[in-house]
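A single protein chain has been removed from this complex, and every other one stays in its place.
Let's turn to chain A:
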Amino acid sequence: MEEVDKILILALKQVGTELSEEVGSVKDFTSELIVEAVVRCIRVIDPGLGSPLPTSLPPGMSARFRVGMSLAQACQDIGYKGEIGYQTFLYSSETEIRSLLMFLVEKLPRENAEASDQPTGKSAILQRAIAAAIKAQLVEPWLPPNCRLPLHGETQSLGVMHSFHKQPLSLPYCIKDPGKKSLKEVKDYQRDFLPPVTAQLAHNATVAASLLEQHTAELSVAQEWYNEWNSQGLLSRLTPQDYRARKLTRLRKRIEEQLRSAALPPTESAFGGLGATSDLSDILQSFRGSAASAHTLTKGSHFTHSQKFTFTQETEAVPSPARRTDDNHHSQQEELASLQQQFQQLCSDVDQLTTELKHLSVTNAQVLDEFKQRERQNNELEEKIQLKKKTVDLLPDAENNIVKLQALVEASAQRVVNLASQWEKHRAPLIDEHRRLKEICSNQDMESSKKLSEIKVLHDKIRVSTEEAKKKEEIHKQLVTELESLPKDVSRAAYTQRILEIVSNIKKQKEEITKILSDTKQLQKEINGLTGKLDRTFAVTDELVFKDAKKDESVRKSYKYLAALHENCNQLIQTIEDTGTILREIRDLEEQIDTENSNKTVANLEKILEDYKAIRQENSALAAKVREG
């Protein structure tokens, strides 16, 4: 029971009851202490019920009686199921008080449960820290400037005000491509002229902001590259440099396409949109170099140039009337008009030249074609002539030549057949070789894709486990700080140990009890069997002896002895049983004596008598007062 008492005392101390160090167990509680403890608990559990109740017993007996009744009522309202009345508080017994206090302490709201329910995430911690900081600042009182200590620097008087602006910094970084060497001039610049990072900006505060921003940008770029490489880069099976180069070219192409498509449609659009797109066409012009230099026309940009010039010619007439409405820009208008005239002329010149070029190139192509055709025809005719010449040479010796020619033809046919067979011989192994290499190639493809998927799985596992490790570390840190902030006076380990011991003890006792029960049953069965045997043997012997007793005198005597023996043994057994029952009763009565002793009945009776006398006195005094006044 000591541990229970210790826990109760601890809980009561937490609620606010003043308990001196000598109070070791519930036995030592006085009535005042009991009342104070109970009232404080009730106040915590249910403030509405508890506020009218006083924490100490008033001196007058009737008042005490009333307080006891109200306390009992309050406890019953809270839900205590046991018997309770004013006597539990004024004339207390240990067991009743213990059960009442245990019930109340269990009902106390658990403050600790709330703290452990809070989510432990990074953002939750940050928000909680922010809330705590704001609360602290709200609670601080304002002090006039003369009373301020340097501690109050942040919240009372103002520090130096800075806003968080960043500006671009020029940092002496290593080059990204380890293969390329940076230019010597860049290195010299970095060594001799580039000021150190903190000296590059005007304000000290912006230095900090810019450095932090730069660092965060680098970190996020690295993170994004890592994510992209793991998701798409590995699939494409290129080296990082190739992947990056391919991405760059793709992006460039898309930008070019977008710009071109944005520049083209304005020929159909209404007036409103023309202003923006004519600017865009200006931008395009500046990209490709100025239009005035006709010599710089390259083959590739030929198309875009011609496009540009066609639509700028059409649109340039439209913006000019819109601009002429503005009177302030009159001189600018004139300049613009003259420049536009010049431009027009240049455009027309360029047009002419381009058309001429076109013509010339077309005629050039035509002539080349004709020339090629003629050459071909020439070659064919030459061949025909050669053939006819040879036949004419061979005509005089016609017959011999015909035979020779036939032999030649046959020989060449033979050779063809020979060569074909040789080719076949070579072809077969080469085809086999080709097939084999193809199979090896496809196998290697499959293996590499399998390995890629394994790598991906491993990456995912790595990522997941690093995240879990980080989370667990954070939780560990949080729990360590929470553990430090918890109160140190309750050692849960000792309690759990004792609880486990008690549980094992109870298990052992249960086993022993079952053993004893089975033993008892066994004994009872034996006793029953023996008594049955005894009765039967007695009946048999009785009959036997009685039969002979009629004839013989000694047998009659032995029969009488037998009956007497039976009687006495029965009596013995009876007395043994009675002794057993009496012993049991003695034990029960002793237990009852113990419980009654702990009730302190005598002391309580004396107290009750005294209080009764006190009440009678008060009553008579009050009656006397009433009579007087």
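Assume a contact is a pair of C-beta atoms (placed from the backbone, for glycine too) under 8 Å apart; a residue touches a chain by one contact, two chains touch by 3 or more; residues count from 1.
Quick note on the criterion: contacts and distances are computed from a predicted model.
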- When you check the chain that is not on display against UniProt, which of "BTB/POZ domain-containing protein At2g24240-like", "COMM domain-containing protein 3", "Elongin-C" or "Protein phosphatase 1 regulatory subunit 19" does it turn out to be? "COMM domain-containing protein 3"
- Message: For a quick check of understanding: of A:Ala208, A:Ala262 or A:Leu336, which residue touches the chain that isn't displayed?
- Response: A:Ala208
- Message: Can you tell me which of A:Ala222, A:Ile255, A:Ala337 or A:Leu500 touches the chain that was removed from the display?
- Response: A:Ala222
- Message: With the missing chain put back, one of A:Ala131, A:Ile506 or A:Ile527 would touch it. Which one?
- Response: A:Ala131
- Message: Residue by residue, what part of chain A touches the chain that was omitted?
- Response: 127-128, 130-132, 134-135, 138, 142, 144-145, 154, 156-164, 171-174, 187, 190-192, 194-199, 202, 204-205, 207-209, 211-212, 214-215, 218-219, 222
